[in-house]
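The structure under discussion appears below in the form of structure tokens.
Only a single protein chain was left out; the remaining protein chains are all shown in position.
Here is subunit A:
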Amino acid sequence: MSENMDRGSSQPDEAHMSIQSRSNPSDIPHMSDGQVWDQASRNHSIHTCLMEMVLSLQQAVADHITQLATRHQQQDLVPEEQGHNQPIWGQEALLGRLMFQMVNHLQFGATGGQKFQPPCPSEDSKGDVRSREQAQVSKQIYKIFYQLTNFEDTSINYVLSNRGVETSALYHGSFQDYNTYQGNKYHEDKNTSGFINLGTSENKLCTDLLTERLSRSDMNYIDDDLLQYSDWRGQPFLREEVAQFLTYYCKAPAPLDPENVVVLNGCSSVFSALATVLCDPGEAFLVPTPTYSDFVFSAHLYAKVDLVPVDLESQVSDANTHPFQLTVDKLEQALLNAKLEGKKVRGLVLINPQNPLGHIYSQDSLMEYLEFAKKHSLHVIIDEIYMLSVFDESITFRSVLSMESLPDPNKTHMIWGTSKDFGISGFRFGTLYTHNKEVALAMSSFGYLHGISGITQYKLHRLLQDREWIDNVYLPTNHSRLQEAHRFITNELKSSKIPFLSHGSGLYVWISLRKYLDPCTFEEELLLHRRFLDKKLILSCGKTFMCKEPGWFRLVFAATPLLLKHAMQRFYTVLVEQEQDWVVKQLEDAINQEVEDLPASDASQSYSREVILTSGLEGCCSDLGL
């Protein structure tokens, strides 16, 4: 049976029919979910999908009723026999699942369909805010449905808690296609038709350097201490190294204190734990948007903290001297609005260098934001995870830890990790530096849950300690490679007249594809995103960064030149298609208008229409000059 499913039939009816005959109801939850509908949604529009679902739901309901009738008869005869409940149970689970899926589709159908929007491939884009509401609604329906069908208090208990269902829904919504990508990665020799991922913000330009450095013999030290429980805040030797490292690279006015360092397995973990100790459930942080969407995820999943967006705009005006500028006025406004809505705001989250904009906050702006926070006694969480990825030398990045006097040091918390700056996201290392001992101690409790292996801590300690290698080998090479890749991409974008924002830092450019959207809506943005996916190119769309304006995409350029070249070919192909479709649509509209005006003359009509279409396409191609 499961083989049947795995083949991914695009005929849901057939698939579900076969499921109904399963004897083990517990298999139901694994079924169809991904494969069938993924397949289906690739081939059909969202409406077709829904129609098919409704049909199969109808079929399932009919079967269910038949079964019920049969069972009641049987029960009269053999009331005790448990076995008869099994197919019924299975059908109920199936019905629930179908409803669940339909709700998913309906929720996302409005904006283009969830399956049309696999934010997954982008590490950063896993937190579509909307999926939260979606999950909540669908789990309610799921629940209501079970309550309705739970006519006897037998074994029907859905396995997961509400938050478990929601977590799962998020996972399903966002990881399915990431896994597809994992299973079908582009490889320059072996798999040239695989997915190219310019969605996940990973630096793959220096794996040779890192591999070499990490293979050196000094990395392979094993000690009893590394194998035992250690200080849950992180091994003292690593915290000392981190303190020294940050003192040096952040240019701290005074040596930083290892006691203020907390080391956990990744910045997501740091953020999750920090949100938990700073906020109670339902409280909120302000966050300028577009923003790194992992924080939306991490604020929500465990911590149940909300993010209140401070919407920034691309339009330049008097109050907005550059696109997406963050000003204190906007912060004040957002805070006020949140208060009016009864939200308890506990802090402000800043990312510097910004992700996805690539902005760097000047020291003055930073000071303004910090003063604003102090005025409202808000915590400030500053994520400086790209601080060493500022590859344009003309730009001066200033870490918050470099400031002589912080307005409110007890409420200023800095996050850093090696994932981006050293391109080792698989290492799982993140660190918090806070002047607030109380916060550091509260965070320490999470060492149990976000601990790093002693062996890894040792390697990190060696890596961070090797200033000579970092300063003379790694950073110069990394910066020049980033620069080169950046130059390639920006030249490409300039030559095809695609507007973009980039400020010489980070691993990505923020591009505007608004002119390819008609109308300029998030639905169209998702469709375009989907088109890229169809051509095996993964980008992150603006929606996943909580961007207020449709049409923005983040493109990660920290990849090899060859990969970038292939990626850009796919990129242009999609844009050409997008334009062609636009032309076709225009022509169809025009023709339909004509058809209404003209008397019916079918043969000539269809002929002339074809001609027009073909010439339209040619025109479109030449317009783009491709």
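Observations on the model:
FYI, a residue touches a chain if its C-beta (ideal position, glycine included) is under 8 Å from a C-beta of that chain, and two chains touch if they have at least 3 such contacts; residues count from 1.
Note that contacts and distances are computed from a predicted model.
The listed choices are "MMS19 nucleotide excision repair protein", "Nuclear transport factor 2", "Small ribosomal subunit protein mS31" or "1-aminocyclopropane-1-carboxylate synthase-like protein 1 isoform X1"; the UniProt protein name belonging to the chain that is not shown reads "1-aminocyclopropane-1-carboxylate synthase-like protein 1 isoform X1".
Note on the undisplayed chain: of the listed residues A:224, A:404 or A:468, the one touching it is A:224. Here one chain is not drawn; of A:193, A:215, A:394 or A:495, the residue touching it is A:215.
Within the complete assembly, residues 26, 29-30, 123, 155, 157, 159-165, 167-168, 170-172, 175, 179, 182, 200, 202, 204, 207, 210-211, 214-215, 219-220, 222-232, 265-266, 268-269, 272, 276-283, 297-298, 301-303, 344, 346, 377, 379, 410-411, 423-429, 436, 438-439, 441-442, 444-446, 448-456, 459 of subunit A touch the chain that is not shown.
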